[in-house]
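A single protein chain has been removed from this complex, and every other one stays in its place.
By written order: A, B and C. Residues from 1 in each chain.
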Amino acid sequence: MREKMKAWQLAEWGKENLQVAERDVPRPGPNDVLVHVRAVSLNYRDKPALEGSVLLNETPLPYTPCSDMAGEVVEVGSDVQRWTTGDRVSANFYTRWVDGSATADLFGLSLDLPGTLAEYVLVPETAIVRAPDALSMEEIATLPVAAVTAWSALVTEGRLRAGQSVLLHGTGGVSLFGIQFARMFGARAIITSRSAEKLERAKLLGANDVIETSEYPNWAGRVMEITKGRGVDHIFETIGGENYKKSLDAAAIGARITTVGFLESSEFTLPIVPMIIRRIVIQGLSVGHRRSFEDMIAAIEINGLKPVIDRVYDWKDVPAAFDHLDRGAFGKIVVSVNP
Amino acid sequence: MREKMKAWQLAEWGKENLQVAERDVPRPGPNDVLVHVRAVSLNYRDKPALEGSVLLNETPLPYTPCSDMAGEVVEVGSDVQRWTTGDRVSANFYTRWVDGSATADLFGLSLDLPGTLAEYVLVPETAIVRAPDALSMEEIATLPVAAVTAWSALVTEGRLRAGQSVLLHGTGGVSLFGIQFARMFGARAIITSRSAEKLERAKLLGANDVIETSEYPNWAGRVMEITKGRGVDHIFETIGGENYKKSLDAAAIGARITTVGFLESSEFTLPIVPMIIRRIVIQGLSVGHRRSFEDMIAAIEINGLKPVIDRVYDWKDVPAAFDHLDRGAFGKIVVSVNP
Amino acid sequence: MREKMKAWQLAEWGKENLQVAERDVPRPGPNDVLVHVRAVSLNYRDKPALEGSVLLNETPLPYTPCSDMAGEVVEVGSDVQRWTTGDRVSANFYTRWVDGSATADLFGLSLDLPGTLAEYVLVPETAIVRAPDALSMEEIATLPVAAVTAWSALVTEGRLRAGQSVLLHGTGGVSLFGIQFARMFGARAIITSRSAEKLERAKLLGANDVIETSEYPNWAGRVMEITKGRGVDHIFETIGGENYKKSLDAAAIGARITTVGFLESSEFTLPIVPMIIRRIVIQGLSVGHRRSFEDMIAAIEINGLKPVIDRVYDWKDVPAAFDHLDRGAFGKIVVSVNP
Partner (left out) sequence: MREKMKAWQLAEWGKENLQVAERDVPRPGPNDVLVHVRAVSLNYRDKPALEGSVLLNETPLPYTPCSDMAGEVVEVGSDVQRWTTGDRVSANFYTRWVDGSATADLFGLSLDLPGTLAEYVLVPETAIVRAPDALSMEEIATLPVAAVTAWSALVTEGRLRAGQSVLLHGTGGVSLFGIQFARMFGARAIITSRSAEKLERAKLLGANDVIETSEYPNWAGRVMEITKGRGVDHIFETIGGENYKKSLDAAAIGARITTVGFLESSEFTLPIVPMIIRRIVIQGLSVGHRRSFEDMIAAIEINGLKPVIDRVYDWKDVPAAFDHLDRGAFGKIVVSVNP
């Protein structure tokens, strides 16, 4: 085993302070798995994280960002029985959340534990999942946050079924996995975007209906037309603010609005009467448990699902990758760990 | 059968226009049940209803208010098999919602169908429930809206269980049934109110903890103390506006906030990050299905629950009963139908 | 409207007594819908029904068999608002089970109510469902019993999801819908049969894995090989007797075995220890509620599912159709109602 490794880190908060440092390769305790990281993907949450927000109060500097990774096991702790050197793996974001209900201490990667944008990362055995054979390292690296979030919302919590409809805003990673899972379950996927070109690509991915928001500023009304007045059963709210009211206008009786992030506002305001009359459920949600990840991998394998990668960046081009994240992507942005 | 009956009604919108009118006793169709009404209870929703709001666009005048009633069957339609003359009954608010998921056409009493503040009311067979033997007509009349709302939120949707905690605001009908159901299920009931005297009575009813909001303007912090930092599992939001943020502050990981009405504001605003981090569910809800009502009656019978009635008014004193509703009550306000 | 119609009936129990009779066309009550039947499909339950078993004690003669039908509305009762003349419809087997939990009085077609093998049938409004536009009358007639049973078991009760596995025995209607729904939800379908030829056709329909029981008398062991030792998540038990023990041997931890009928024995015997250790659930189930039927139709429409019909018989060839049912079919046997 090498003794030193490279890792991207911030010595001070701020994206402009990203740089590569040399650090000791960590050594596994009895229940840890040491992973040689091959690919990492970026998520929206990494943007505020680079600025020091959406983190825990006590997050120390230097800070290594990112939570998504794929790699190979290179060393396991003395009590680890399920994994061995050479296994292709990924890791659940919440490293101690195996199944069931969330608790207070879940130990997230790049939250309570070090981030993954490094050559090696130490992961508790409880977080490791087997990577699907049919996917490349870059593809596997897209799964832990975006795909598990979409799966947790639609499947684990939302009990998605064939014949239902799912509304997605924009073409980020969560939305595109949302389309793919909706189609995998025989449901209808409806997607909104400002970009006609991205909507064309969403159609190719399987979206049943696309709504260009410049053409339909009242996109909720358009959703009602498409669904013949029924509204949609599942909505991902990734925008925040005024968008929530429109999402509510597009919701079917008994619909679920999953709130998973915010691009425009950190608050939302909703009228109470339609919430009550149409028995709407709003669910706050952040990623999910390892069991969801494992169930999702089984589904990916049976159905041959391929994650959508917008672009793979070289290790040295991490700042450019984050610039791409700022501009918005069609699917996932991945960094190949090849220093 | 008598041919004429008395009914309270509004020829024009506005509480000041309430008056007694004489009307034909309706005749049952093949699937209807004609009930001789003995008692009616008032609900918060009746207040805006008297002003013509919270109703359907096409609600015609004259309008007879109220949805809660208890009485005896006096005539049944030709196809009605489950009910017979003399049966003591009540009726589900949504007359066509028997079980399962809500749909668009549920036909609410005093909403799509005539209200119950009359000597006789025609109810579709699908809405009739058997009244518990141990309760008086006045007590039974308290159940359809307030108790079924509390049961639907806590039990049908919320899957309340022993060891959980429930937070209730104020001492209206829904809150007091909330206390009683929480205790019936072995859960902890916490209640807030501005009135120390009402809180004393809530304690006698079984509330485990009471919070006087004048003493604890930051009542969410007090809830956290009481629950040793865990927060509560179920919250009834009956206030709206800024109260939602405090309710969110008092919520445990995975908590459910049921929104069932609004006293102060018809909107609510919430921050997204704590919703996500603590995986909060907000559920809009309006009463429930007949199966919930029947399940609740079985529970009331086994546990000998007695509804809390603040005061019973005579038929002629309906305006005074509505004035009492405006002032706020401890439990339910009932009108005895004895014209 | 015509006054007389033709109907197949038994004046005495026994398949050999099937004959066409002339009867009055029934007239709808206020909540009934009169349907001009265009196609009827046969189900295994119709076989014992012809012999007078699997029926209610008081089932009177003459008896018209069959519960599945598709047709057009020709007349509606005075209170029927949702349906009008010309609507293409089918009917739920349990005519009063709209949604939610089952109750005692569900009024099944050809059970408490007349059967459907007639030119006209009267159906309570609560049982009517809109037929999918893309399906023929023959195809729609296959849905009420076989498809709704498969949907209720896998979706309504079983919460089927992508990545799970489903085991089906034989190639009758329930099994083939089971394959189609499994694939629609992104799950893996495994099917057993004695016939290599039928298994080939099951593959074309989408079955992921097929097991010829003459080649693998220990088919449970084969299931374990296919699933890499995990076992299957959902099993349809349509055989009974000793087959249950093998089904249990093929079950994953937490698996559901749905018992929906019996070809070989009316009892089953199981060992308790593996039930306990692997936390197996056995669910008795008979068709389902109208909401399941409606949800299923939405799924059929979005996914373009086509029911598998083995053969369509003419009205005059009903006895030959029942002979075919005795021999076993690949999918559904349909009678075209064209007297």
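Just so we're on the same page, contacts are C-beta pairs under 8 Å (C-beta built on N, C-alpha and C of every residue); 3 or more make two chains touch, one makes a residue touch a chain.
None of these values were measured; they are calculated from a predicted model.
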Candidates B:F93, B:F185 or B:F268 - the one touching the absent chain: B:F185
Listed residues B:I253, B:I277 or B:A299, member touching the removed chain: B:A299
Residue of A:V20, A:V98 or A:I277 in touch with the missing chain, whole complex considered: A:V98
Interface with the undisplayed chain - residues on chain C: 54, 101-104, 240, 253-254, 259-262, 265-286
Residues in chain A touching the chain absent from view: 29-31, 79, 98-101, 289, 291
Absent-chain interface as seen on chain B, which is shown: 155, 159-164, 181, 184-188, 208, 295-303
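Going forward, only the chains that are shown with their structure count from here on.
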Most contacted chain pair (by C-beta pair count): A-B
Centre-of-Cα separation between chain B and chain A, whole angstrom: 41
Shared-contact residues (touching 2 or more other chains) in chain A: none
